[in-house]
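Right, one structure below, let's go through it.
The complex appears here without one of its protein chains, the remainder shown in place.
Here is chain A:
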Amino acid sequence: MLRPQARRAIGRVSLSRRLSSQVPATAKMTMFAAINDAMRVALATDPRAVVFGEDVAFGGVFRCTMGLLEEFGKERVLNMPINEQGLVGFGIGMAAVGGTAIAEVQFADYIFPAMDQICNEAAKFRYRSGGEFDVGGLTIRAPANAVGHGGHYHSQSPEAYFAHTPGLKVVYPRDAITAKGLLLACIRDRNPCIFFEPKVLYRSSVQEVPTGDFMLPLGKAEVLTEGSDITLVAWGAQVHVMLKAAARAAEEGISVECIDLATILPWDMHTIRDSVRKTGRLVVTHEAPLTAGFGAEICATIQTHCFDSLEAPIARVCGADTPFPLALEKLYLPDELKVYDAIKQAVSY
């Protein structure tokens, strides 16, 4: 059961959605169906778009590529050998000569073999050629975040590694609507994008999603709930934890401004800065380990820009600096209560 404040928040989401997207029609979709729909639009509108990855031909282990093979043929929907560096490299080659490469890495935890291809190749392609070549047509989708029973290798949130690599865009949707809009924007963006999909939301996020061609802007954070006492920032699945914690705090009369960062790189500092100048307090929360997580970047930058406005130390509520655990996942995660507690401490500082 969502608390009233959270319900209001969701009301605002759909309002802002209506304002930002002039969309004629919607259909009820899960997040995986919305992602599927985004790829369908990409394939239908761009004859040089190709979807590929491990197990994508039969629909993908999370069902995101269902029906695409049947609709677009085996030349454009390709199974890949189990080889992340190879499949990402293959996509870089396609994109380098004007193709649109939509790659799926089956889990974000398995993106590391492709680290070299992503960080040394894709990210530097434009710079090292003086802009003669680029791989803007490359998008890498990868399911990320905790799922309740994933253990070390089906739970990680590796955005900070990629946020440290100039040339990439790193994007996190929070639900079905943003998944469709941001994914299509990534596919068409002229820079290589990594699109982390919160796997726990594939089926649980069900919304009225705009049908047809629908994009949301990259590099823009979204204020989900307006507030005056404290600013909260999260992305991906953690957005929902943040909203619940904010709702709990609201019951005690704390007015919380919740922001979904949405794009990790290049991140929207200005929206957060403006919010913190107003509220004077900031809590950043993410699932990834605390140390050198992307929250650190936000805190460092915001204290520079908002030093005179701050009423309390900026706090981070993050995963522990441990490998992602299995049995003790609940203890590891920055859950609603931990975020709520951080809000309380900040406002009573």
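Everything that follows uses one rule, which is that a contact is a pair of C-beta atoms (placed from the backbone, for glycine too) under 8 Å apart; a residue touches a chain by one contact, two chains touch by 3 or more; residues count from 1.
Here, contacts and distances are computed from a predicted model.
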Chain left out of the displayed complex - its UniProt protein name, from "RNA polymerase II transcription factor B subunit 2", "Complement component 1 Q subcomponent-binding protein, mitochondrial", "Cytoplasmic tRNA 2-thiolation protein 2" or "2-oxoisovalerate dehydrogenase subunit alpha": "2-oxoisovalerate dehydrogenase subunit alpha"
Touch criterion as defined above, residue of A:50, A:215 or A:230 at the omitted chain: A:50
Selected residue (touches chain absent from view) among A:51, A:80, A:221 or A:261: A:80
Residue among A:60, A:91 or A:319 touching the omitted chain: A:91
Chain A residues that touch the omitted chain in the full complex: 48, 50, 75-76, 78, 80-81, 83, 85-99, 101, 113, 116-117, 120-121, 124-134, 136, 166-167, 169, 190-191, 219, 266, 269-270
